[in-house]
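Yeah, one chain of the complex is gone here, protein chain that is, but the others are all in their spots.
Naming follows writing order (A, B and C), and every chain is counted from residue 1.
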Amino acid sequence: MNRLLTFWAGQASHHAGQVDTLFLGLAVLAVLLSAPVFILITWFAVKYRRGKPADRTHAVNRNVWLEVSWAAIPFLATVAFYLWSTGLFIDLYQPPAEALAINAVGKQWMWKFQHPGGQAEINELHVPAGQAVVVTLASQDVIHSLFVPALRLKQDVVPGRYTRLWFRADAAGSYALVCAQFCGTDHAVMGGQLVVQTPADYARWLAAAGTDGSLAAQGAVLFRQMGCSGCHGAASTVHAPPLEGLYGRPVPLANGQVVTADDQYLRDSILLPQAQVAAGYPAIMPTYQNVLGEEDVLKLVAYIKSLANAQPGGGHE
Amino acid sequence: MRTIAPLLTVWAALLALLGLTVGASLVLTGTPSLIASLAIAGLKAALVVWVFMQLRREGGLMRVMALGAVFWLLILLGYLVLDYATR
Amino acid sequence: MSEATAEVSYLEHGHSLKSWLLTTDHKRIAILYFLSITLFFFVGGAAAALIRIDLLTPEADLMSNEGYNRAFTLHGVIMVWFFLIPSIPNTFGNFLVPLMIGARDLAFPRLNLLSWYIYMVGGLFTIAVLVLGGVDTGWTFYTPLSSMFANGNVILAATAIFVVGFSSILTGLNFIVTVHRLRCPGMTWGRLPLFVWSIYATSLILVLATPVLSITLVLIAAERLFGIGVFNPALGGDPLLYQHLFWFYSHPAVYIMILPALGVISELVATAARKPVFGYRFVAGSSIAIAILGFLVWGHHMFVAGQSMYASAVFSFLSLAVAVPSGIKVYNWTATLYKGHIALDPPFLFAMSFIGLFVVGGMTGLILAMLAVDVHVHDTYFVVAHFHYIMVGGTVSAYFGALHYWWPKMMGRMLPLVWGRLSAIFIFLGFNLTFFPQFILGYLGMPRRYHVYPAEFQTLHVLSSAGASVLGLAYLLPFTYLLYSLRHGGKAPPNPWGATGLEWTVPSPPPQHNFHELPTVDGPPYQYPVEVDGEREAAHG
């Protein structure tokens, strides 16, 4: 029972506490709005039971002002809660800039996580307490949903695009982490735990977890292995856009549009290269859809992001 | 003849509008093109509904029945614009 | 037509199978629907029983993961499209709308029969899905799971729902035209029974929303068959577009399921209190308001799906607005009871339990509409509990209330009131024991569609399963005594409850053409008191 209240419903973040307060407020409102109905129906059923003598004179069949008031007053009360709740919701779309960036990939039926340092884990996510963490979510196959009850947060993971979830866990401990969106046969066992550690413990965990270099470094290896450098490298003779200094900048496309080179753009350019072709370059890039998984793509994106401040054509290595 | 003449006129107008929409598509691009083509389509549809389908001789209730679905369709399309334009 | 034939009831008018299967009498078609819907209710209920038995323990003991997924998918598909949506409109709506408005039949009697046949063809497809091993996508058929990954009979199931959709459209169309065109002299809109108002509002949704589901299912089938996929992310398509189209239908479909129930309750409350419904205009108007506002809130199913934040904020706000007309109805029913002459007969007990459960379902719906809370409880048992309070606590209670209330009219036999009261009470208790623990489970974080679950949740699940067994038996109970009453129940007088409404002015069961002479209405609805002629005493006997 104790585990039920900590592992599942514990308040692992300030946001969780705020949601609980909001929920309690709404529960009180619900009781206030419905109690009159319950009490009056029962009371009337007893008092005005057929055959029982009672004062039934001056019964009214309509009263517009009464009806308008019991339509309007509950509505106005809920509007106040709407403002409160929507405020909390909008916060979820504004991760702090300094947040620790972690990648998550949902696939039937497991969760894979990548830390910036290159540490990878399955069905377990270690994060430091007190620090904002923004999780970039990708799906390898169907829609999943990353749900951590103790954070009162969930976000669907939609194939074909990146969604984000950010939180700041306060209390060290282990919390349930599950998939909330039905995703096929083993949906019910697609879960694990979120381990919130003190920053020192987290640093120790990072050091102990084996890694083949940072995520960007792993991306750089892939970049060579998959032959990306053959065209996008400095020494290449193929006319392909350079990737140094690309991330976060506007990219003019062949069709005249201008898009920002964000994570989603980089992902789409690797998996659906014909969708958004950069202006001035031939549309010759092959798709890597059946070659690279979402995890590899995330590594490549991390690598390209690491080049954000490098000079085009300059030695970045 | 009194019933036939308007039908023929409307038919000629419909063909003219078709020519106009094809012509517009050759000249205009982007949003103006979209607006022009949908406006012309709307006009053509209105002519068909009003004259060929004889909605002009029906009462208000029947008109609401015939056109109500358009309103509901606009709800669907409107929300899609809201989501896709701000996602 | 001579006096003698006019007195023959619709039940006595021909006994051959053909006289039933080729009938165009709205009352007989209502009975056909009643039988077929009851069948599907028990098939869907059996799936629910399997689910609840399996959830007694945290491990997978009764079914495999795959088997469990198929069980809840089938439960959802059957209960939504083959029980809830046709339940009240196609049985009681069919039977009562012409009687209530003083007409001899629906506007298109043959179309009505065709609707039933289409429903049965859809039903056969569903049975085929069941026999061939089921389908494993959930009733929501989310892409790309349904279109690319699921290995069940998705196309067959989509076909079943596609087909039954046409039954819905044609039925809705029939009701709308009937209400517009066949009201008897004096039956103005302001005099229509509230049940007719709610059926009218429901029909609007049936006609306008169902086709969008049909085309969406076509797109899913095309994606599976030919790789034609606008929802396929591997091709740059958008899975969320599917959700938009699906919920554009499926949220209004929730109102298809609950609106007729709201209409039933208005009738039951007025009769029980022997008083006009308080604020007739508000109650009637709120049905139409629900039907229209119901189209504006579908995005509240997608708050965490990845739709735009702004869309979420708008959908959340409008979801609060749709609660207003529902609230009006509940408060107005309460006011109707004030200074009434309330009889605690079975229909009223069902109505009371409806109001209680609907209020809980509605209030939790309000909570779910709040964005920050929904982020936590979306796709958990909280949602499961919420919509079962509306669909089962609400619609099914109203369905049973209607069954008890109009049974004497439909079958010409009285039912044992004591047993009726008992089953109303048991259904209420069993229902709450089943579903209230699920609110707690949900807030604690138990996701829906989980077949194996952490041991900590077992206590609440066992409570829920215990409640489900009470509920299951309580649902069986009425069918036994109602069957019994067909043979042994006392003959029903025309108006056993002392109610207003044209349906109570004709004999029970009504003659084949309803009215010997078309009635004329010259006053507002619900004009109590009604002369009862000691008939209710006969009912007790």
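Keep this in mind: a residue touches a chain if its C-beta (ideal position, glycine included) is under 8 Å from a C-beta of that chain, and two chains touch if they have at least 3 such contacts.
Just so it is clear, contacts and distances are computed from a predicted model.
Within the choices "glycine dehydrogenase (aminomethyl-transferring)", "Na+/H+ antiporter subunit D", "Ion-translocating oxidoreductase complex subunit G" or "Cytochrome c oxidase subunit 3", the name that UniProt assigns to the complex's undisplayed chain is "Cytochrome c oxidase subunit 3".
In the full assembly, the chain not pictured is in contact with A, B, C, by the touch criterion defined above. Of the candidate positions C:241, C:288 or C:344, contact with the hidden chain is made by C:241.
Touching the missing chain, out of C:20, C:42, C:108 or C:528, is residue C:108. Panel shows subunit B; residues 3-4, 7-8, 10-11, 14-15, 18, 21-22, 25-26, 28-30, 33-34, 37-38, 40-41, 44-45, 48-49, 51-54, 58, 61-62, 65-66, 68-70, 72-73, 76-77, 80-81, 84-85 of it touch the chain omitted from the view. Residues 253, 255-257, 272, 274-275 are the ones on subunit A that touch the missing chain.
Think of the hidden chain as still there; on subunit C it touches residues 107-108, 111, 169, 172-174, 176-177, 180-181, 207-212, 214-216, 218-219, 222, 226-230, 235-238, 241, 244-245.
FYI, only the chains that are shown with their structure count from here on.
One inter-chain figure worth recording: subunit A and subunit B are separated by 42 Å, centre to centre, where each centre is the mean of the chain's CA atoms. The geometric centre of subunit A is 36 Å away from that of subunit C, both derived from CA atoms. For subunit B, residues touching at least two other chains: there are none. Residues of subunit C found to touch two or more other chains are 240, 306, 309. Remark: subunit B residues 61, 68-69, 72, 75-76, 79-80, 82-87 touch subunit C in the complex. Touching subunit C in their complex are the following residues of subunit A: 1, 3-4, 7-9, 18-19, 22-23, 26-27, 30, 33-34, 36-38, 40-41, 44-45, 48-51, 54-64, 66-67, 70-71, 74-75, 78-79, 81-82, 85-86, 88-90, 92-93, 108, 141-143, 145, 147, 149-150, 152-156, 158-161, 163, 176, 178-189, 272, 275, 289. On the side of subunit C, the complex with subunit A involves touching residues 65-66, 68-69, 136-138, 140, 142, 144-145, 148-150, 233-234, 236-240, 273-276, 278-282, 303-306, 309, 312-313, 316-317, 320-321, 323-325, 327-328, 330-335, 337-344, 352, 355-356, 359-360, 363-364, 366-367, 370-373, 375-376, 378-380, 443-454, 456-457.
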